[in-house]
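Can you read through this structure? Questions will come right after.
A protein chain is absent from this complex, but the other protein chains hold their places.
Note that the chains take the letters A and B in the order they are written out, and that residue 1 is the start of every chain.
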Amino acid sequence: MRKTQISTLMIAGLLAATPVAAQEKPVLTVYTYDSFVSDWGPGPQIETAFEAECGCDLKFVATGDGAALLSRVLLEGAGTEADIVLGLDTSLAAAAAASGLFAPHGQDGTVYDLPVAWTDPLFVPYDWGWFAFVYDKTKSDTVPADFEALAASDLKIVIEDPRSSTPGLGLLLWVKAAYGERAGAIWEGLSDNIVTVTPGWTEAYGLFLEGEADMVLSYTTSPAYHLIAESDDSKAAAAFREGHYLQVEVAAKLAGTDQGALADRFLAFIATDAFQGAIPETNWMYPAITPTSGLPKGFETLIRPDKSLLFPPEEAAALRDAALAEWQTALSR
Amino acid sequence: MADRAQPLSAGLRLGAGAAVLLTLALTLGPLGAVLARAGTFAALGPADWAALRFTVAQATVSAALSLGLAVPVARALARRRFPGRGLLITLLGAPFILPVIVAVMGLLAIFGRSGLVNDGLAALGIGRISIYGFGGVVLAHVFFNLPLAVRLLLQGWLAIPAERFRLAASLGFGPGDIARHLERPMLKALGPGIFVTIFLICLTSFAVALTLGGGPRATTVELAIYQAFRFDFDLGRAAHLASLQLALCAATALVAARFTVPSAFGAGLDRPVARWDAGGAGLRVLDTLLLGAAALFLLAPLAAVFLTGLPRLATLPEPVWRAALRSVLVACGSTAVAMGVSLPLALAIARRGRAGMLEVVGMLPLATSSLVTGTGLFLLLRPLASPGDLALPVTVAVNAAMALPFVLRALIPAARDLEADYGRLAQSLGMRGLSRLWLLTLPRLRRPLGFSAGLTAALSMGDLGVIALFADEDHTTLPLQLYRLMGAYRMADAAGAAVLLLGLSFGLFWMFDRGGRADAGA
Partner (left out) sequence: MLVLENIVISGFFPAASGRILWEGRDISGLAPGERPLSILFQDQNLFPHLTVAQNVGLGLCPSLRLTAAETARVDEALARTGLAGMGDRRPRTLSGGQQSRVALARVLLRSQPLMLLDEPFSALGPALKDEMLDLVSDIAVETGATVLMVSHDPDDARRFSGETIVVAEGRAAAPEPTQALLDNPPPALAAYLGT
């Protein structure tokens, strides 16, 4: 297949190469975000594992980040090729549900290892994490215990823009959930701590590692990567007294799928060890159901907040615009 | 001077027509598709207008500074001869071809909070400076675009025939006289076009403005488009904003065309340029300082990127190498398409005499939001084929179109001179069609063609562009793979991939540019 592509290119043809897909096997098309299918993401392992049991061809289609994923599906509407969409998070779920494109998952008996109860009829959670500010233990000696302490300190932070990234949006909702009416004042207090606001997580985390800031908005699980993959225990997440906002990543079945049975099978497969076991060390998040082998060694060193914050999807959607305006006003001052 | 519009041959008409169609299909086409899908323009809010104001302000300042600083640097390069000059000229072009995220990391290693400059200042006991904010956005844009301006201006300097400098020397011209009689007319011919090009590049800035802008005050139109698409799913607003961008582009391109004055230097006999006017010791010191400062400003961040990533280059994972090969092929394809399309367009524009709609069309890709292009093409092509299968051809076409404005900037002035100097001789000898192309056009335009081919290849190598919307796991390019590495926390591997990307972009650029400059007998 790759050869076909290259030779097509070399004759500068604008014709599409014919994909040599398996003709006999049914194809299950899963739209997801880019880092899921990357060679370092969970995609390749999960594809192998599912194909081994389903007698089908699992085809991942990458679409950019989580927000791009939703806009792609909305753009395609009912005519979408997708059978499953995997990678939306709770702050996007309301808009996804409102589109009417998704069908109930029917996985009702599943018990999830989430810090909150999960009863959504459309979306199946596959992993989750707490947003947190990550810092370098060797560089910062005082670690703030809440947003107010952070605002009062002279620590510098990098955050993501809520208008272009899901972690940015998560932080917006975190402050809102923790402080309600006082959110605007908190943002004003934080404004002199913020070095810059980046378009996405990648830029923010990159800046932090370059030493541009003392802390970065990421996940409580981020230090696990450095510990496990790089044997570097210098990174840690700051535990905040107000509690930590959750990001729950979900999958759902398209109502218009022509592979209904296969799609249901995949949704059920999400709950198995073969899927869940791949998550911690590729996506660096908590699996929605802890695999029987437990979490990888190193995860036990991570902080585990006592209190989890999460708006239900409809409430998150309703709060968004006002919270965004509040954020913009406070930081533009 | 015979500055009349000349009739276009059938072949040229066909080529230029195809170029215009392709450009429109990749700029207005996608916008139209998005608009058609949205049904209507949606109203813009006060935040959108604030974004527009900020965008125009930073683009104006960035373009003015880039051009203003490029003039003395290009002049110093034009009148000095020293060992390594050729290498320096090629190296100075590098920032322009870097993917944004890599360049930003390089800049931060020097100017960031814990960068070299601040460490130096701290060691001296002086307070730290912050790169974030309006100044940082402009600094980054100058870093990206100063090299482009220098190269385009240098072409202009080199296009002044040696005979004119000889005449100037015989008349005892000092640097001031040279500036008045030779350099200013050249700047009047090239300056407006270069200014508009850089202005438009900065107009569609997204990641740079956001990352270095320091907060929501630094919101650009491109971010507003992104938000409209991704978080509000408001296609009408996205289309409205994108149309504003295009209108702004068309207006600035037309205004610039009005201010462009043809230089009319006439032809020379391709004698090597010798400069007799650069002798003064003061001038020599000034030029040396200028070149030193420019080299330091442009090369230090690159050196930082290079040194960080070099140790990981050898151990890069296999998928990165595969993506690199794919990127090189895409770059070569884009270059072939871009050259095939832009040459007839440049010749047609040159033969028309004055700037007009054709030139504006050639500028449109600059002002096109890549998100709108990607989404629009997606809407247009989805009924025809699966997006994954179209990823590489679409990338080739879009990269070629994106490079078109730069290529035209380099080709049009040279094509105009060619027409003015040798058009009538070629006509009197009945040279037409392919023989004219082969015997006259290609050899005379070799230098700008080589430069612009190199630029296209390098830009295509570094472009993340639409591939992110179309690619599946089989069609990743190197910049996308680099981004994926960063997204998977693998910053060290990403730094290695950045060095690979830098090396490949630079190698392609050097190869093409060198090919254009290897001029027999000169």
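Operating definition for what follows: a residue touches a chain if its C-beta (ideal position, glycine included) is under 8 Å from a C-beta of that chain, and two chains touch if they have at least 3 such contacts.
These numbers come from a predicted model, not from an experiment.
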Chain not shown, its touching partners among those shown: B
Sole contact to the chain not displayed, among B:Gly86, B:Gly174, B:Gly356 or B:Pro443: B:Pro443
Touch with the omitted chain, as defined above, among B:Arg37, B:His181 or B:Arg432: B:Arg432
Interface with the undisplayed chain - residues on chain B: 2, 267-271, 421-422, 424-432, 434-436, 438-440, 443-444, 520-521
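By definition in this document, only the chains that are shown with their structure count from here on.
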Gap in Å, rounded to a whole number, between the CA centres of chain B and chain A: 35
Partner chain B, residues of chain A touching it in the complex: 1-2, 5-6, 8-10, 12-19, 34-35, 37-41, 43-44, 59-64, 67-68, 70-72, 74-76, 81, 95, 156, 161, 163-164, 169, 191, 194-199, 201-203, 205-207, 209-213, 222, 225-226, 229, 282, 284, 327-328, 331-332
Residues of chain B touching chain A in the complex: 37, 47, 101, 104-105, 108-109, 112-114, 130, 132, 206-207, 210-217, 223, 226-227, 229-231, 233, 317, 319, 326, 329-330, 333, 336-337, 375, 378-379, 382, 384-390, 392-393, 396-397, 468-469, 471-476, 480-481, 483-491, 494
